[in-house]
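Just one protein chain is left out here, and the rest sit where they should.
Chain nomenclature is as follows: A, B and C, assigned in order of appearance, with residue numbering initiated at 1 for each chain independently.
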Amino acid sequence: MIAQIFDTSDAAVADVADGATVLVGGFVSAGTPSNLILALKRGGQTDLTAVANNIGLGDLLDELCEDRQLAKVIATFAIRASGTRSSRFEVLYRAGEVELELVPQGTLIERLRAGGAGLGGVLTRTGLGTMMAEGKQIIELDGERWLLERPLRGDVALLKAWRGDLHGNLQYRLAGPNFNPVMATAADLVIAEVEELVEPGEIPPELVGTPAIYVDRLVRCEPIPVRWEG
Amino acid sequence: MIAQIFDTSDAAVADVADGATVLVGGFVSAGTPSNLILALKRGGQTDLTAVANNIGLGDLLDELCEDRQLAKVIATFAIRASGTRSSRFEVLYRAGEVELELVPQGTLIERLRAGGAGLGGVLTRTGLGTMMAEGKQIIELDGERWLLERPLRGDVALLKAWRGDLHGNLQYRLAGPNFNPVMATAADLVIAEVEELVEPGEIPPELVGTPAIYVDRLVRCEPIPVRWEG
Amino acid sequence: MSSSTPPTGLSRELIALRAARELEPGSVVNLGIGLPTLVAGFVKPSDDILFQAENGILGYSGISESDFDSDLINAGGQPVDLVPGASFFDTADSFAMIRGGHIDAAILGGLQVSARGDLANWYVPARGGGSVGGAMDLAVGARKLIVAMAHVTRDGQPRIVEICEYPLTAERCVDVIITDLAVIDVGLQGLTLRERAPGVGPSKVAEWTGAALLIPEEVPEMSL
Partner (left out) sequence: MSSSTPPTGLSRELIALRAARELEPGSVVNLGIGLPTLVAGFVKPSDDILFQAENGILGYSGISESDFDSDLINAGGQPVDLVPGASFFDTADSFAMIRGGHIDAAILGGLQVSARGDLANWYVPARGGGSVGGAMDLAVGARKLIVAMAHVTRDGQPRIVEICEYPLTAERCVDVIITDLAVIDVGLQGLTLRERAPGVGPSKVAEWTGAALLIPEEVPEMSL
């Protein structure tokens, strides 16, 4: 129940195994665990499956492609429709060296939520009649067709919050929550980087975005600014 | 988009139609729209279906049984396992004058969430092998059995929050949210009673529990204390 | 099944005390309405137990003695005190926590428990109805399910039975039964007597139990 506090991001992710499925919170620059991602780069783990909103949009997740650490990416943004410069991910993807599963954003978060909330799946209209429905079960109810989407979980989740307390409660700021609170529920090992570490009780109970029981490890890090220039 | 401000709870619910399905927020004493419930009593609407966590646990929803305004109740707590005194609802129920659909609490909130979130249903283990599974579709996936639970929506939702701003943003306090934030998403007409009405911007954006676009009507009321003595 | 007068067992408070001992230090626990709510009063601060209330609180310490705040109650409607590091959330998030396997243990009351661990605790046929609350979700979601109840009914009928007659809460969900007479583990091979109440012999427990009960050679008395 009490989160383990790590001194460095490297130590916090050191035992992430090769072949792990890693949920990565954040949306472009907001709420993105860039320190933990770079620690994973330095850690050298390979054959990883990354689940994230985006790769190659100015995010550092793309750095994991430099040494081919990713076997697969499950994301909503991965290949830009236009753009003069390709991300490292795009280059590897075109070379057939990394697998890509594109998932609609609302479906990705519902699959993660189902994975964390003990649900066997959800029915959505999103993706019906598109490539996203290929190979998936369609359920007809009262004359309406629905796509059955299955749960998604990770071995590890890497999160970013503004503040964390010593129990593991996390507080997000502004549009920082995005995928983080749901990903916190959907992995066996949850590691969060925070800008500030505080005593339990300093985060008002109404402002706890992720309750302590979801968080296994905390590390205080200077945030690394990232920005997508389009 | 801008919520309509009403002077009285009576005016706020005056046009709720006979036969309406009414979602009622709250959990026993917490976040319960007692003023709006009493306004509905005074309004005299009949043949209502009430969807609420509880009826007859010291809540004023039970008052709607005095003049037989309820045709049906969908709830998680309705008949006490023991107790010397019966609620009005229990008396009517035993007389066959009101219908009861008991739903597990986690299933009730997921059905309401699905109703508000555009999902066709969710798969849960809750209720498998019990009376709750009767008449429901069971879906087997990878050797596991799941109960398919369908969405639930209301014509009207009655909510209680601590503060509301003139746009309709709601802020809850302590354990006041419970069913309210999800019910806000799952009804055609959403009416909230609040203890304080404030200017837009006074509720910090991180503390908005129900965003303004969900709320159609606001009325400031002195809270009515209710308490369940077991 | 015996027709003799039911034996005097532990009080409700002592059942709650024994149930509290069953909780792992540092675990996250949900307490059902009724007898289980008493458990909060019997954990030591050093046990570091975090109580979850399904109406949206993680981290309350017990029933509050101070002024009643209608917005600060547990699932039984009782006022509670918070611990530092508590948090609030809505019902959807609360049951995601419960159903998703994030609660280490739940202690629920029971009407009947079967030899294979089926639980019936929400519907009383004699009253023609019931209240399910969060019990079904807790029964399928909590990692460990402890049922705390009287060993027999008021008229001396066993509540631990081969097959539940009452409508089920969930199948094969109970891990441990704690009663006024005994602590009984539910496993793949059925029910095993682990402890007996002070002054209650193993054969007495078996006599008031309506299902086959494995009795090890040594069955210690509960230490209370």
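Going forward, a residue touches a chain if its C-beta (ideal position, glycine included) is under 8 Å from a C-beta of that chain, and two chains touch if they have at least 3 such contacts.
Note that the structure is a prediction, hence the values are computed from the model and not measured.
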For the chain not depicted, the shown chains it touches: A, B
Option touching the unshown chain, where B:Val22, B:Ile191 or B:Ala212 are the choices: B:Ala212
Sole residue of B:Arg88, B:Arg113 or B:Arg217 that reaches the chain not shown, by the stated touch rule: B:Arg113
Which of A:Thr21, A:Gln45, A:Thr124 or A:Asn169 contacts the chain that the document leaves out: A:Thr124
Of A:Ile109, A:Val194 or A:Val219, the one touching the omitted chain in the full complex: A:Ile109
Hidden partner chain, residues of subunit B it touches: 1-2, 113, 116-119, 165-167, 169, 185, 199-201, 203, 205-206, 208, 211-214
Absent chain, residues of subunit A that touch it: 27-32, 53-54, 57-58, 76-81, 90, 93-94, 100, 102-107, 109-110, 113, 124-132, 162, 172-182, 209, 223, 225-228, 230
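Keep this in mind: only the chains that are shown with their structure count from here on.
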Label of the chain whose CA centroid is most distant from the centroid of subunit B: A
Chain centre separation in whole Å, for subunit C relative to subunit B (CA means): 29
Rounded Å distance between subunit A and subunit C, as computed from the means of their C-alpha atoms: 37
Rounded Å distance between subunit A and subunit B, as computed from the means of their C-alpha atoms: 33
Subunit C: positions in contact with at least two other chains: 88-89, 95, 98-99, 140-141
Two or more partner chains touched - positions in subunit A: 118-119, 205-206
